[in-house]
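Left out: one protein chain. Kept in place: all the others.
Think of it as A and B in the order they're written, each chain with its own count starting at 1.
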Amino acid sequence: MIATRSEAPAERRGLQGLLRFLIGELKPKGSLLTPFNLISAPIIVLAAVLLAIRFTHGLASITNLSQEFPWGLWKGFNVITGVAFAGGAYVVTFLYYVLRQDRYHSIVRITVLNGFLAYVFYAGALLLDLGRPWKVINPIIGNSFGLSSVLFLVAWHFMLYMIAAFLEFSPAVAEWLGMRRLRRTLATLTLGAVIFGVTLSMLHQSGLGALFLMAKGKIHPLWYSEFIPVLFFVSSIFAGLSLVIFEGTISKRAFRTRMTDEHHVHHDEIVLGLSKVCAGTMFVYLFLKVVDLVHGQKVGLLDTPMGHWYLLEVLGFVLVPFALFTEAVRWRNQMLCRVAAVLTMIGILLNRLNVSIISFKWYETAHYVPSPWEFVVTLGVVFAEIWVFRWIVNRLPVLSAPPLWAVEARVPATRPVPGAVPVPTSEA
Amino acid sequence: MDRRGFLKTLGLAGVTVACPKGAAAAPPEGAGEAYGVLVDTTRCVGCNTCTYACAEANGLPEPDEPENVHVTSENQWTAIQSFKTSRGTVHVKRQCMHCALPACASACLTQAMKKSAAGPVEWREDKCMGCRFCMISCPFDMPKFEYSSAKPRIRKCSMCADRVRKGQEPACVESCPEGALTFGKRSDLLQMAEKRIATEPGRYVPQIYGEREVGGTSWLYLAGVPFDQIGFRTDLDNEPYPMLTTGFLYNVPVVLAVVPPLLLALSKATRRAAGEDGEGEGTGAGDTSDDAHEEAKS
Partner (left out) sequence: METLVRDPFASKGIEYLLVLAFLALLPLYWRYLNGVPRLAALRVPVGERRVLSGWFRLPEAASFHPGHTWAVPVRPGRVRIGVDDFAQKLLGAAQAVRLPDVGTRLVGGAPGWTLDVENRAFDLPAPLAGRVVARNESVLRRPGLLNEDPYGAGWLLELEVPAWRSGLGSLLHGDRAHAWLARAEDALRLRMSPEVGAVLQDGGVPVPGIARALSADEWERLARELLDPK
């Protein structure tokens, strides 16, 4: 089979050669005047300008944040929602490295890369929102550990998870740079990083929910729950996977030529497998939602305006995509899987924004509505992430196959295909 | 008896939470005993003298028509709210309640918010990174943020911590012409409040707001009408707010201890099931199957 191989030469000696290679790689590949670039570039530039204003004139200069609503779109969307969508990385690494579901092989790297960048950009967006970002090292350097703070835990786990995700991805970097020995060392760390990463993800995905535990009375009771950490964790599983399904559809078009044959061949099976996991976890999630309603004795609240909004979220964007995923899996219908994934993503977006913004102080007459500039900065962060993502995918062996040396180096010659029954081979 | 035990716990909690190193400024006398302020809303006439005194003592801008300002802000740490009730207009001075076990301090990931043993909950500029999680967590919405500043600070009543440390009363207490505010040890204030309720049962409702709410606050209130009629949140539990997160936080070490070994075991078990010979030596295993895949394709 002919697979697209990374063009990077296997051997590259000396610092000078490396530098020359890096500079060469910085050049854009392909036309810069694509519709996506024409839309995203001005927004990124505008976002940068807005951020300059924000850091010189204070948050009030471009945001609608107030004393009543201290957290707005940047935290509610970028951090709380973005990190939920980044959950695909820990689920897929769990499926592949721990459960050894080999069919996910071809999406492991791109999912980990996506997760890693999501953390860098979305958790990084926390810095934009911090009033005093120059003090951000305080909870890290140890002179002022706020050990009792959920946010302290979440912040540390963000950092540690970024390291774990980078380790999981690092063999690809070593392959790109042609560093054989380094690659071998890094590859031995993978399983450890995965196990650590999955555990950390469990904790900080639920931790994002636990942030709101002390906002009791300020969040509408339909969304406030003592189970909120569990709800956040379980929903991050299908949130992340829905993004993987969605992103796969886009990548299949955008990076068509870089995808390996293996990826093309397995793509449908992968989508069906992930959809099945989504359906199963949504089944559990819906049950948890019912238990939460009963436990909190809030069934009576359902027939209020906020209750209708709640029902729209839970029925329209959890129950419906759940049913669609189930049928899509049974009928092996790819299109339906994608539709369900998009609906699920809308549902997660609604849920996270409901908890962090929309139902927050629902009783206030003047509710927070993000300013247009907040939207621009939010979009700018998303676009910037996509730019970096694209840059990496077009250069590193993420979708494309790793260089031959990385494959041959440690493969025993006679090895059956993992997970397969002995495949009958025709005698010559 | 009951109260004494309760206070003891409070004092201990205050000390352990606020200054793990025991390095905080020592209260002027009676270590471990927190100070507080008793607000008697039946005596307050809403003259705003305290508002001016507060601004002066804390270097805040001169209040502009404070009689029209009813919520505290980053520039005005105390505000008088007025309510028309069955007993005429009632004025309520509002400011940070200085909880015994403050939500803001437990929310703070840099210990910028800190409950000192003497009672005040203080904000420390050198620690704060401006995440505003304290504002999300505070049940009374007291911390305020300077949104219009490039070097913003969290602002709220500090109970004049520096003055308290020197053995003085907070500026507002000192300035009150009606004797509506009383500064003292919290236990003494509770006794005083109970005595007032007992001697003039017609004047007061039999409740001291802040005695038990959210685990007790340093600022205590007496009123002639039920507290929900004069803007107080009466839906708050008596449990301190930080207790809401203990269930989650206590479980973190458990998860970290249980999950990784479980995952390791699972990965080992699946390797055997997949019929691999396991020559990948533990951690490299995932990657060897990686390569076997590649080989199968090339």
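Here is the rule we use: a contact is a pair of C-beta atoms (placed from the backbone, for glycine too) under 8 Å apart; a residue touches a chain by one contact, two chains touch by 3 or more.
Source: prediction; values computed, not measured.
> Which residue among A:L65, A:L213, A:I245 or A:A279 touches the omitted chain?
For the chain that is not drawn, the touching residue is A:A279.
> Among B:T41, B:Q207, B:T245 or B:S267, which one is in touch with the chain left out?
With B:T41, B:Q207, B:T245 or B:S267 as choices, the missing chain is touched by B:Q207.
> What does the interface between chain A and the hidden chain look like in terms of residue numbers?
Those residues of chain A that touch the unshown chain are 102-103, 265-266, 268-269, 276, 279-280, 283, 287, 290-291, 294-295, 297, 326, 329-334, 417, 420-421, 423-428.
Following the convention adopted for this analysis, only the chains that are shown with their structure count from here on.
> With touch defined as at the start, can you tell me which chain B residues reach chain A in the complex?
17, 71, 73-74, 103, 105-112, 126-133, 135-137, 139, 141, 144-152, 233, 235-236, 241-242, 244-245, 247-249, 252, 255-256, 259-260, 263-264, 266-267, 270-271, 273-276, 279, 281-298
> Can you check the complex and tell me which residues of chain A touch chain B?
Residues in contact with chain B: 1, 3, 55-61, 63, 65-68, 70-71, 94, 96-100, 102, 105, 126, 129-133, 135-136, 138-139, 144-146, 148-153, 155, 171, 187-192, 194-196, 198-199, 202-203, 206-207, 210-218, 226, 229, 260-262, 401-402, 404, 407, 409-412, 415-419.
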